[in-house]
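Worksheet: the structure to be examined is printed underneath.
The complex appears here minus one protein chain, its other protein chains still in place.
The block that comes next holds chain A.
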């Protein structure tokens, strides 16, 4: 701390025999010890040296005393500077308060042991407490502590009586500053929390280690088997690995793929229907799959489960203001005994949910939802996959024809003769100002249709509009400069996320992530 070095400089300046503080002698009964100073001397000297008022000099002086550079002789425990003739003395540089060598526990233990020997066990209460604490913490070095304490006392005996008294005072003053009794002002802020800080940090680490020990670990062989199975299952569905029928829109600019896999299509593709049989989540995540599943459940008279699940999802992801209302609706529709769509939840979960409904929040129906989810998964879902409905849908599903590819794959762009989007914006700017969109040539329409949802028209619906709609809308309004093809953004608005996006490969992305993660970590 910079204040320490400043204080040290002040102390050294005080030592000057010409302009420093005048030294007096301290008279004890038999011995005379030199180099005592009075409080008023200190204050006067500070006032003169730094040209400050008495109040300020007193403040500076008391700081110096509090930090232990000067210690009082009459009342050692009272570290204040009194501007009268109470005697003080300078502390030896070994015991100065510097941050480089904070007082160590071992030193304190040795000091307390020495005091214990000298006073024959009559330590002050807080010192006794500290002593026992230190013994517990430093048990392994306690032999050294005792040995060293004894030797230090013997070494001290070799000095003159006066020096021994001074040494005792110095050490006492040092430890009063560095280990103040509880309740007194601690200048170095070693408060009770700080003192235990190390302890609690260790405890924290211990807690973390314990948790890490009991964390379940999967053998990499088992993990890798899982990855293998996953990749095998999804390989044919991966547009990068297995190609995309009819063609990858990102490459050929042909959006047939997206239109065929839209959420409300009459005849889905075979791959899509196959995916529903992989897992329940696949089925639920696909809107068409969910619709089909709902139809199946209606036939089986167990549609209320799926309705309940959907209502819970809606609650979880819905607006905050509508939460209470939604919870009430769900309760009335599904949970009241005798309700029209009563769901079969076990009694414990039902109790818990009913309790929670009294103070509704977003996640109050989570337990019930989980229960129903697993019920459907275990019960209705396998039946659906084996059902006639599913199998007939699978038979009806189409496999799209692959569009003809050119000999040179890089030539594909020129085939469609769509201009680069960069060139597009410049004529668009002029067009926006002067001419209507009749400028747009038919040849470029196929490029533009996917801008359609951005065009601010009153009846523009979110989601995919169909090719014909978009063509019509496009011809009526000019292309605005801000409809720059930031393609990802456009796509996100034009396409619902559920449809398989050829840019998102279910196989490649996890592999890439898996390989990147060790590098990142």
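In this section, contacts are C-beta pairs under 8 Å (C-beta built on N, C-alpha and C of every residue); 3 or more make two chains touch, one makes a residue touch a chain; residues count from 1.
The rule is short, and it goes like this: contacts and distances are computed from a predicted model.
Asker: Out of "Phospholipid-transporting ATPase", "nicotianamine aminotransferase", "Tubulin epsilon and delta complex protein 1 isoform X3" or "Regulator of G-protein signaling 9-binding protein", which one is the UniProt protein name for the chain not included here?
Answerer: Choosing among "Phospholipid-transporting ATPase", "nicotianamine aminotransferase", "Tubulin epsilon and delta complex protein 1 isoform X3" or "Regulator of G-protein signaling 9-binding protein", the correct UniProt name is "Regulator of G-protein signaling 9-binding protein".
Asker: If the hidden chain were put back, which of A:118, A:229, A:322 or A:361 would touch it?
Answerer: For the chain that is not drawn, the touching residue is A:118.
Asker: Could you pull out which residues of chain A are in touch with the chain that's been left out?
Answerer: Those residues of chain A that touch the unshown chain are 11-12, 15-17, 20, 23, 26, 28-31, 33-36, 73-74, 89-95, 100-101, 104, 106, 113, 116-121, 131-132, 135, 139-144, 146-170.
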